[in-house]
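The chains shown are only part of the set, and none of them has been moved.
So that you can tell them apart, the chains are marked A and B in the order they are listed, and the count of residues begins at 1 in each.
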Amino acid sequence: MNKKMSLLMFSGDYDKALAALILANSAKEMDIDVTIFFAFWGLLLLREPHHMTTEDKSNYEKMFAMMTPKGPDDLPLSKMNFSGIGKKMLLEMMKDDEAPELIDFLNGARKKGVNFFGCKLSMEIMGFKKEELIPEVKVVTAQDYIKDALASDIQLFI
Amino acid sequence: MNKKMSLLMFSGDYDKALAALILANSAKEMDIDVTIFFAFWGLLLLREPHHMTTEDKSNYEKMFAMMTPKGPDDLPLSKMNFSGIGKKMLLEMMKDDEAPELIDFLNGARKKGVNFFGCKLSMEIMGFKKEELIPEVKVVTAQDYIKDALASDIQLFI
């Protein structure tokens, strides 16, 4: 039976998402099963900018949807973001080394069959509908996450 | 024998504390034993505002006690806090969904028998006395935490 890695993606930072998805892609290449449970700010990584809707949303939820990053390219850095200048610098440095961008690692993880779990409670609170997120997302509870994490050999909170 | 989850609560953010306590409550409902080791900023979550004392404290410790959040309700968000406006917005969104607040999850964890460990070294450095924290807290060393984490099936640093 394959080994298994479980990541809880809480953060909505570009650099932390990069770390999580590099780990996820690397693990899949080693035939390790990977689940990422996206909760709170982590959900922002899964938004599809062209699938945004205001239907069935409270005013707070609409405002929240507008004020928060609209998907992977829009996420800030956890450090040295400097209103985007630090992030631009990091992206240039990544380009110089021909390192893939966050969106490439995200698409790699989707192709390689990483399990994408979305936290039900977070989605309800933030007002995100399933159809606003990438289609691979399976909406699950915290208990579903815990069950999956218990069956894993590596668990990280990112 | 029950499965076991060990959380190291380092952060003093409202949203991260919410994540930790939702996990703790969910796990206890699944008959999983839970220990949370509160270190550094995580200790702020355990303060009882009406139990503050200045006795036996250095000037730095008194200043620190005044400048830091006075308990769960007082914690800021890790993102988008905007001097409290972002947090107010999140709280309104939680209320709209009838989601319990942080204090409710904390009280739930206390009632369900989560083990509350407080980091001895952090308490000494920050100048927090045992009687300033909720009574369930057991003061332990980093080695006690490690022993407990080694016996756990899930370990997360939050």
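Some observations on this one:
Going forward, contacts are C-beta pairs under 8 Å (C-beta built on N, C-alpha and C of every residue); 3 or more make two chains touch, one makes a residue touch a chain.
As the structure is a computational prediction, the values presented were derived from the model and not from experiment.
Whole-complex tally (this structure file, single sequence, 2 chains shown): 3 copies.
In this section, only the chains that are shown with their structure count from here on.
When chain A is fitted to chain B on its Cα atoms, the angle of the rotation, on a 0 to 180 scale and to the nearest 5, is 120 degrees. Per-chain Cα centroids separate chain A from chain B by 25 Å.
Of all residues in chain A, those touching chain B in their complex are 8, 10-12, 39-41, 58, 60-61, 63-64, 67-68, 121, 124-127, 141-143, 145-147, 149-150, 155-157.
Within the complex formed with chain A, the chain B residues making contact are 3, 5, 15-16, 18-19, 22-23, 26-27, 29-30, 32, 78-80, 89-90, 92-94, 96-97, 99, 153-158.
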